[in-house]
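Yeah, one chain of the complex is gone here, protein chain that is, but the others are all in their spots.
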Amino acid sequence: MSGEPGIDLPPLYPLLYEPLVRRALEEDLGRAGDLTSDAVLPPDLIATASVVVRAAGRLAGLQVALCAFRLLDPSAEIEALAADGEDVEAGAVLATVQGRARTILSAERTALNFLGRLCGIATATRDMARLVEPHGARIVCTRKTTPGLRALEKYAVRCGGGHNHRFGLDDAVLIKDNHISLAGGLKTAVERARRAVGHLVKIEVEVDSLDQLREALDLEVDVVLLDNMSLATLREAVALAKGRAITEASGGINPQTAAEIAATGVALLSVGWLTHSAPSLDVALDVA
Amino acid sequence: MSGEPGIDLPPLYPLLYEPLVRRALEEDLGRAGDLTSDAVLPPDLIATASVVVRAAGRLAGLQVALCAFRLLDPSAEIEALAADGEDVEAGAVLATVQGRARTILSAERTALNFLGRLCGIATATRDMARLVEPHGARIVCTRKTTPGLRALEKYAVRCGGGHNHRFGLDDAVLIKDNHISLAGGLKTAVERARRAVGHLVKIEVEVDSLDQLREALDLEVDVVLLDNMSLATLREAVALAKGRAITEASGGINPQTAAEIAATGVALLSVGWLTHSAPSLDVALDVA
Amino acid sequence: MSGEPGIDLPPLYPLLYEPLVRRALEEDLGRAGDLTSDAVLPPDLIATASVVVRAAGRLAGLQVALCAFRLLDPSAEIEALAADGEDVEAGAVLATVQGRARTILSAERTALNFLGRLCGIATATRDMARLVEPHGARIVCTRKTTPGLRALEKYAVRCGGGHNHRFGLDDAVLIKDNHISLAGGLKTAVERARRAVGHLVKIEVEVDSLDQLREALDLEVDVVLLDNMSLATLREAVALAKGRAITEASGGINPQTAAEIAATGVALLSVGWLTHSAPSLDVALDVA
Amino acid sequence: MSGEPGIDLPPLYPLLYEPLVRRALEEDLGRAGDLTSDAVLPPDLIATASVVVRAAGRLAGLQVALCAFRLLDPSAEIEALAADGEDVEAGAVLATVQGRARTILSAERTALNFLGRLCGIATATRDMARLVEPHGARIVCTRKTTPGLRALEKYAVRCGGGHNHRFGLDDAVLIKDNHISLAGGLKTAVERARRAVGHLVKIEVEVDSLDQLREALDLEVDVVLLDNMSLATLREAVALAKGRAITEASGGINPQTAAEIAATGVALLSVGWLTHSAPSLDVALDVA
Amino acid sequence: MSGEPGIDLPPLYPLLYEPLVRRALEEDLGRAGDLTSDAVLPPDLIATASVVVRAAGRLAGLQVALCAFRLLDPSAEIEALAADGEDVEAGAVLATVQGRARTILSAERTALNFLGRLCGIATATRDMARLVEPHGARIVCTRKTTPGLRALEKYAVRCGGGHNHRFGLDDAVLIKDNHISLAGGLKTAVERARRAVGHLVKIEVEVDSLDQLREALDLEVDVVLLDNMSLATLREAVALAKGRAITEASGGINPQTAAEIAATGVALLSVGWLTHSAPSLDVALDVA
Partner (left out) sequence: MSGEPGIDLPPLYPLLYEPLVRRALEEDLGRAGDLTSDAVLPPDLIATASVVVRAAGRLAGLQVALCAFRLLDPSAEIEALAADGEDVEAGAVLATVQGRARTILSAERTALNFLGRLCGIATATRDMARLVEPHGARIVCTRKTTPGLRALEKYAVRCGGGHNHRFGLDDAVLIKDNHISLAGGLKTAVERARRAVGHLVKIEVEVDSLDQLREALDLEVDVVLLDNMSLATLREAVALAKGRAITEASGGINPQTAAEIAATGVALLSVGWLTHSAPSLDVALDVA
């Protein structure tokens, strides 16, 4: 497996993800548990299983997945053979689990549901990041995440080599079109924001025309979100904003359009698709 | 909007989904709330907003989405203009919300994250169901769902005209390849299951060859899961099982392959793709 | 102690019961903890205690009970001397606990409250199962369980040699008298159910007359619940249903009536009494 | 219905019991909800149902039971026709519920499980209280309650005309045999307790001989628990303690022995049986 | 009452604070509820009570406090007579509550515990803000808050006219002395931070000497935290940083030292004392 040099991932504390894995196990076990494994397998049968990927991709969330096995059988021997942020080939063994056969099969689906989704996001992010890197641009994710899984999905974006936009409504100011029209204008909105928020909060403004962009730049906002602009307008916008604000493009960006958008010189591409629509990576459990 | 005649959806109790919406709002509001709306909009400004779809699709989860607005502003006037299970055109207004502008914008993303995902599943299900219906087959979903959202996603499949497979490990017996090899054979596994489980539990067995299928049919199981078979083998399997067990096909079924698989005469197509990889439907909030 | 050969119990995961034990300890310790033990016993005094039964019975829930000691004192040495599903004599020592005296006494009542109740259910089930086994019948429990403890109580029934009916409203279809009258007839109800539910869901219908039974059998339901029938009618019903549906008797079945009901040839006796009214087994903690 | 004059019950706040009812509903509805009612009954069918008792008894927990209907259908019209603490005849209608038929049947079992258990405790308590009242004694319950339901069960004892002993380990000091032997004697134990606990905490001591009783009385404890004494010894103990401490009898007290124990002049009879083994009262739901 | 013109407070959603009030009520009511009020007051007695301040101060958290009365008695009539952010005189009536006497007294302490603490913080903040405003400086709070109450306490600071620093570790980068020494120098630390964090995250660095300050300014950080500097050094630091970074003073700032520190020209005074040590405001409940 070939890792990506230079990815330094934040720690993923069990404090954060264990309650989610616990809830997912409860959701799958229900009240009566795994009817099949409990009926079919002898209670003391020990098995060894491998967590494998069926398709090449970028790894994310392996410890989250393995936590499902550990929670059901604390005495299982679990060995991770790869690490988040690595690229893995189809067929690669990511981890082995040795323990009671019943327990391993009962935890399987929960483990794979987390792993497939997070690797899917990381892989999609990696692929888009590779398209835009030659242009010096970065991929950032949005708040269009699965309800309840935001922190994990934002972490998967990091595993893919992407960067994180706001984690929630309380990280930074992002003045969008609805705010501007309801506030009665971009200038009023920015001035109110500057007065209200703390000294550690940055201000970003969404603009959809060059005129609006000029207004925002004159107000010295930190970041401009260039929404749904044509490639030509985007190029002009980047030129206008140069040295005055960070530029970020948004609006239906996907693997087909990312490279040409990055080629306009924009610094950041904001991509909701990564977390609301990227397909899962195919992962499975093989019992020896 | 044109609804689908004959869909009778189960009730979706707030008891079930309200805690999920609550947690999603907390996830988005964080500790400091919506910095932008609170700074930019006057506290008493009233706004009217429309929940709209930007692309045609099948509706699912509208009440779940609207719950986000209600939880933040119990006095908001909320009117649903469509119902789960309906087909909607691009641009259709699904609901209107009138209330405090701050609150509407603060709840927007949470509402749309639920709605986009659930409509995405319903739409994908509808599209596949339409492909297989001419052959008399049904689409069923799997346990490959988003951790924590299984009940909602299974409901969205129903909205799309699909049917539900097991909701968890405790609904029915499904003996898969790993169970068979660990139990020491298909016959042993089925006999153990029959002895152990209650009188209201059905037994399904996964087979990957016609020999295995014959063994399962001789054991009089209720359902056979025909895994990853070629179309030719599938046709033969359907013929063998006729009148003896319900047939279900599985293994990488997607919109490209569904119709030809259904044409083999199989009764059910089991599709994990619907809940782990179907893209989100594009929904948005327009402020008047 | 003499165990029952052939009982193969499902695993009871701490994931399931630990939160219940934790809540029960919190309920008993309150805000100020065990005033008596904390005042009367030196903090470092070590004691050895035995969990004993004062009356003969069938064991269920021993690990649940011992979890109370472990949660308060993770360093306590706990040894189980018997296993769920075993028959134990009056005076038998089920487990020993060595640890801080304060902690052992503080956890005592919580441990015994779980153990007494679950053994009470297992013992009552065993006694009824012995009455009906000579007739080839089985005891099954109902949904008349203690709110919050259903999974544990259903497990205790298994320990007693009984079998489980539905774990909840979502396991199987059971059409009862109220459903029939509200739906406008047994036939309509069964047909609607068959159309609506998944391919892994069985259908049971409650009938209270031979005419209703005939109607249900003609509809080929999986199980018939013969409610509150006289012994004579029951015998006739069993004859009618032979080979067409599984038969299950219900209605005020208790230790006095079980044997004669089983003698009618009915396959299953459904007994709410086991979980709503069986007396607790007398268990205690002896400090050496 | 004839109420008991003079019972003044404490309020039972929804804050306390609603989370328990909510959890019980989730336990019964599972992930897929009420398969039967949702399949068999039209979504908009309105029904009227009566909550009835099939056997005479004392009412407790009616609002808890009705909360199940309200939580699933906030628009249901619910009318209570009786009140906790009342005596009701077999066949009495306790409440009526008008609302969606599906919802009423889905909430039925949860409502009845609470009601049957709590009325069972209240009825058993009433019956024992009537046996001991002529002797001027009172029935008190213990901490031998169902895990998670202590507050509700203690309330049911009050509805039955009984009184409450400690609600938990932190209400009062109760020095039992294990404490005495581990502390190295009754005197040491009482002295340590007196030193340690607050000025609002009473001290009770369990004694099993007249010698121990004399020692406890000399130490001026507030209450003496006379454990498992013969009737003769009990009479003597009562005479000794007269004017010096409140007397309480314990040890296997049940409906057969309560009257003769009360006749010894003891002030309180402590009865674990009420909450760990009293049978449920037969309650049901009739749909009009 | 005289309000402060220009304070525009963020909304305080019940979604946020209701769970805290609920938990506090449970903490106070325990298992047996309010023994005194339930025993002493007739169940149907209606009372009118006034929430009053015994000392002059700045109001914060009134809705949080009133929520306690509403949660116990949803039918109580509650009227707020003042609003958060207002200055109130000793003896002022903040709200009236009319409802069941039992319930009002049972909720009293919970309501007052929230109100006294939050008003205490708001009042202390107001007093310090008044000291520094003439110098053009602002008061900001820290993360030294009561565990579990951070969002409420940060809101109380806003009510007092103060401003909020980071709400948690994930809002902004604050490189402190321990980070610098462990990272191997200020320069390394800042460069790593700049590489790692998102485009909406500001960077603040703690410095304790003018040399360190120069190094930080050369690295173009957004904010410098001037820790424990003498007044003279502080003045020099402010001069150095002018136009290059926002200046913030910290280190044991209290009501005695705030004015002279503000006089140095520093922009912000960071005050842990407000949330970890400010005394409660004296609030009470008067029953008419």
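As written, the chains take the letters A, B, C, D and E, and residue 1 is the first residue of each chain.
We adopt the following convention: a residue touches a chain if its C-beta (ideal position, glycine included) is under 8 Å from a C-beta of that chain, and two chains touch if they have at least 3 such contacts.
Worth saying up front: this structure is predicted, and the values here are computed from it rather than measured.
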| item | value |
| --- | --- |
| Touched by the hidden chain, restricted to displayed chains | A, B, C, D, E |
| Candidate in contact with the missing chain, chosen from C:25, C:157 or C:180 | C:25 |
| Which residue of E:74, E:91, E:136 or E:279 touches the chain not shown here | E:279 |
| Selected residue (touches chain absent from view) among E:15, E:197 or E:263 | E:197 |
| Subunit D residues that touch the omitted chain in the full complex | 8, 140, 163-167, 170-172, 196, 198-202, 204, 222-223, 246, 248, 267-268 |
| Where the unshown chain meets subunit C, residue by residue | 22, 25-26, 29-33, 38, 43, 71-72, 102-103 |
| Touching residues on subunit E - with respect to the absent chain | 20-21, 23-24, 27-41, 45, 47, 101, 105-106, 108-110, 112-114, 116-117, 120, 143-150, 167-176, 178-179, 181-183, 188-189, 192-193, 195-197, 201, 273, 276-277, 279-280, 285, 287 |
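Rule of thumb we're sticking to: only the chains that are shown with their structure count from here on.
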| item | value |
| --- | --- |
| Chain labels contacting subunit C and also subunit E | A, B, D |
| Option reproducing the contacts of B-E, where over half of them reappear, out of A-D, D-E or C-E | D-E |
| Numbering shared by both copies at the subunit C-subunit B contact, with half separating same from different | same |
| Whole-Å separation of chain centres (CA-atom averages), subunit A against subunit E | 33 |
| CA centroid of subunit B to CA centroid of subunit D, Å | 45 |
| For subunit C, residues contacting two or more additional chains | 8, 27, 30-31, 150, 164, 167-168, 170-172, 196, 201 |
| Chain-level touch network, classified as line, ring, star, complete or other | complete |
